[in-house]
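A selection of the complex's chains, in situ.
Letters A and B name the chains as they come in the text, with residue numbers starting at 1 for each one.
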Amino acid sequence: MNFEITNLGQCKISSPLITKFPSTDFGFVSDTEKILYDVKRYDAGNENEKSKICFEKAGPRKMIFYDPARIRVAIITSGGLCPGINNVIRSIVMESHYRYGVQNILGIRYGFMGLNPATNYEPVELTPHMVRDAHKMGGTILGSSRGGTEDMESIVDTLERLYVNILYVIGGDGSLRAAHDVAVIAEKRNLKLSVIGVPKTIDNDVSYIQRTFGFETAFSRAVDSIYSAHVEAEGAPNGIGLVKLMGRYSGFIAANSALAMNDVNFVLIPEVLFDLYGENGFLHHLEQRLRRRGHAVICVAEGAGQNFLVTDQVKQERDASGNIKLADIGVYLRDTINKYFKSIEMAVNLKYIDPSYMIRSAPANPNDAIFCALLGQYAVHAGMAGKTDMIVGQWNNIFTHIPIKMVTSKRNQVNPQSRFWHNVLEATGQPANMLNHHQL
Amino acid sequence: MNFEITNLGQCKISSPLITKFPSTDFGFVSDTEKILYDVKRYDAGNENEKSKICFEKAGPRKMIFYDPARIRVAIITSGGLCPGINNVIRSIVMESHYRYGVQNILGIRYGFMGLNPATNYEPVELTPHMVRDAHKMGGTILGSSRGGTEDMESIVDTLERLYVNILYVIGGDGSLRAAHDVAVIAEKRNLKLSVIGVPKTIDNDVSYIQRTFGFETAFSRAVDSIYSAHVEAEGAPNGIGLVKLMGRYSGFIAANSALAMNDVNFVLIPEVLFDLYGENGFLHHLEQRLRRRGHAVICVAEGAGQNFLVTDQVKQERDASGNIKLADIGVYLRDTINKYFKSIEMAVNLKYIDPSYMIRSAPANPNDAIFCALLGQYAVHAGMAGKTDMIVGQWNNIFTHIPIKMVTSKRNQVNPQSRFWHNVLEATGQPANMLNHHQL
């Protein structure tokens, strides 16, 4: 961790601020206000370098960089669906229009592909009327896509051609990296072009922000699948309910839905290696559970157990967003479990549930809806203040600014030593360690 | 159709009735009361043979066959899950106990396997207290299984050994056939053993009954998947949402959910053949739709398009219930669509949703809950009256008795010439005919 209390000034276009906040707002925030990263202290006192680390506080600035009457802003949604995207779009439009008076708001169609001069996707004009009820629907009214970021220079060409001053990027890891590239190129070209990111990852695995939008809705929906898996498991002799949930690199959705429902017996996540075979392997423990109780529910994050699947060749494949293509652990586990029990001549009834699209296409639940609305507002405050190359996050329940580089530098993961994971183990009753020879 | 107003007497054990209905009930039904099969008439009059066909009316009989204080009844649930099974179980227990005073009620575990002397599944005593809240959960509290019906004689041995007088079978086609076998063997052995079926098929494809329990809950839940498919389809360039729904031999769930939501563009069902390729084939129409509107939602019943998949060898495979194993049209369609558009170099984004287990494990919705409660009550009335080898159904909104043989003789299917299917075509906008050379 190498960031400090002052290092966030760089997220700003280095020109003088030109105008006042247009409405009779209050509660302005100054660039000097910071939010502490670490809140743990000891009686003895532990004031050290780490305890000085801070985030810049988000919020409306008294002086803004752009003239609302003249600028044009654009919104882009990129990558897979996630509950709440439309809420963020709606909030950016409403805040830009009603609080700042921005008249020109473009919606880019289908992610960065929509900025690619080669495609025919025309941007749409976004108005408050158009987005009024957008938050009641799942998905994205703009459409999304992976990829389209092969030639960043020509994307910035398009933005120049469209006279865009602020680009709001609602997207995941790959999209934020592209957003950073846009910001860097814009600076080189000396453009008045701010790039503000709103991190969209249903997996909640963004570092330095406590929560990503849509995550709560996602694990809440996942609970329904676990209910079904449990009912199916109990409804058959040696019934096994196997649910694959999202989580490419982190098991937060799987772990949280297991905690919320308490009907899961095994949670398998990318952060915790496990053996399949052997006397301390997963299959042996599953067998024990079935012999003891007659049914079992398993919840596996899509990124778990990739070591069983990935060959060198597969490792190279990436999707259009640049994400490594994962082999399907759900299907692999389903087949492996069935094969194992066939080999020991124990009849089992496995039901496999993959609710992914039904989860990510859901509308935001009320708590996420509020969060999305605020994210959108703070994004607009940042954009209008001339910030750039940053995302809007939240830390210690306060909205913050963070440089994109920092956010994309590493992922947040479940810490297998944490109380959180310990609670999951306790809720499931699964062994803390399913490796033979205890090779931790 | 070869049944008439008098042909249902055979569903009765031919011994004298021995006791009075125990409670102060009213509204008794006599065996002479019938329900007309056909209600369509013409001004000219169309009284003919068909208009005389009737069902026996269900309901409590003043004189009952079994002495409630002495008998023992058993309940069995067999085959796949379906919303409402627990409601029917609960209702049979409550009605037997509270209205008739039956003290001995057994729950057979895991379907006919639980009557197989080779298994170790002990029956459970069912009491009103045990089943009090069962209807609030999906699945079956007794457990279910396919098969176990290889040796019907030994199953009847078990029933004799357990002193069972009435066996309530909540099951599908295969299970009802087994129930019929039990009744036949019981008659041969001269046992006082009634067999009363409650048809359980989520597909709603039972002949001579207007509705099976759980069907409404099922298509209502399927609507959620269609919502997701629609959101996904709209959220990507050339987005395709493909939902596979239940329906081995009939497309009622797929058709009803499409009617309820109106966001589906193609419904593919077993009753309507279609070509994949060719200028009037499905893929061509799908391509047209995408070129016109940029997205499409497809809903396919699991039994549709089996002609593309079934080879002679596969045809022979059956599952433990004796059902022919279907090849997976959902996965086949997904792959075929992707291959087709790759071949014509048109980029599409297909999202495949298979919600099956999430639908069938749901608790009954309120309307199904009432229906299940009544089915259970009428089953008990029939059983106590000494009826046998029959199921409880509904026709023209009145509960009826039907011989099992008649019910299992043929399936109910969507009639492609009906107004119902015409309405589906209209709701989706799909062509009535997707066969080349119009080979109807």
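Keep in mind that, in the parts below, contacts are C-beta pairs under 8 Å (C-beta built on N, C-alpha and C of every residue); 3 or more make two chains touch, one makes a residue touch a chain.
All figures in this text were calculated on a predicted structure; none of them were measured in a lab.
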{"item": "Given 2 placed chains, full-complex copy number", "value": "4"}
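The definition used in the following text is that only the chains that are shown with their structure count from here on.
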{"item": "Superposing rotation of chain A relative to chain B, computed on C-alpha atoms, to nearest 5°", "value": "180"}
{"item": "Complex interface listing, chain B residues touching chain A", "value": "81, 109-110, 113, 121, 137-140, 143-145, 224-225, 227-229, 231-232, 234-237, 239, 241, 349, 351-355, 357-358, 361-362"}
